[in-house]
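Every protein chain but one is kept in place in this view of the complex.
Up next is subunit A:
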Amino acid sequence: MRRFRFGVTARIVAVLVVLGVAVFPLYWMFVTALSSNSDLFADQPRLTPDLGQFGVFVDALAEGKAAGWLLNSLIIAVGTMVLSVGLGIPLGYALSRFSFWGKAVLTVVLLFTQMLPEALMVVPLFALFRRFELLDSLTGLILVNSAFVLPIVALILKGAIDGIPKELEEAARADGARPFTTLTRINVPLIAPSIAATAVIAFFHAWNEYVFAVTFIFNPDLQPASVGIANFIGELGTPIQTVMAVAFLFTLPAVAFYLLVQKYVVSGMTAGAVKG
């Protein structure tokens, strides 16, 4: 009985530790946002939020900029996710199932694109986007983010499709299904967890992207939150509480999205585990 209690206690402690590690940065952001100037640099840092300082959140939203930044980030992240996953599925399928000239080279090139830092591509892409009039538009950012995340999405989905027995597709084909139908009706449902995982990767990449956003967008109304937050960093000072308040708001949609999708990732992973 004592051993049982010890086991339960140990597990509870372990869960609390993991939860603390995961949630603490978010909590600390919240506490910092709700700290007075004197609390920020006090000998003993304040561990609980000072709710009397809540006006910092009201001010951040009342000015209207933060809400606009978050909406822009949401559009860019969702657009990137839809485009990169939408293109990544057929690309991954093609790499997995079809034999064509240059396939090996294409796979290596896809891998190679992941090794290029964004900063290296800013200038050439800027010139290219200028020619196509894609600067200062959210469409441009969706395209450039998709271009960067598509290879990894495609390679992950290729790996997932590799794991599906070809016999399933052959059976579908024997029943008259065309390749597109096979992809959408046979493969896509089976790789749903991987699709969800890549959607998370694409969403977070675009949500956090800064280098292209700060360079390609001139209109302040089109800036995403990653740039908006950095705008608070002035030459001579930074309003830390405001930065933390907006940063806290910035993390919430991303966390909410992850929680929404995460259950599909898990349900997909366990789907079929007891069948057979």
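Just so it is clear, contacts are C-beta pairs under 8 Å (C-beta built on N, C-alpha and C of every residue); 3 or more make two chains touch, one makes a residue touch a chain; residues count from 1.
Definition applied: contacts and distances are computed from a predicted model.
**Q** UniProt protein name for the omitted subunit, picking from "Glycolate oxidase iron-sulfur subunit", "Aminotransferase class I/II-fold pyridoxal phosphate-dependent enzyme", "Multiple sugar transport system substrate-binding protein" or "Ferredoxin reductase"?
**A** Missing chain, UniProt protein name: "Multiple sugar transport system substrate-binding protein".
**Q** Identify the residue among A:Leu70, A:Ile156, A:Val200 or A:Val227 that touches the chain left out of the display.
**A** A:Val227
**Q** Where the complex has a chain not shown, which of A:Leu61, A:Val82, A:Ala147 or A:Ile201 is the residue touching it?
**A** A:Val82
**Q** Where does subunit A touch the missing chain, residue by residue?
**A** 37-38, 40-43, 71-72, 75, 78-79, 81-83, 85-86, 122-123, 126-127, 130, 135-139, 142, 189, 192, 196, 199, 214-215, 218-223, 227, 230-240, 261, 264, 267-268, 271
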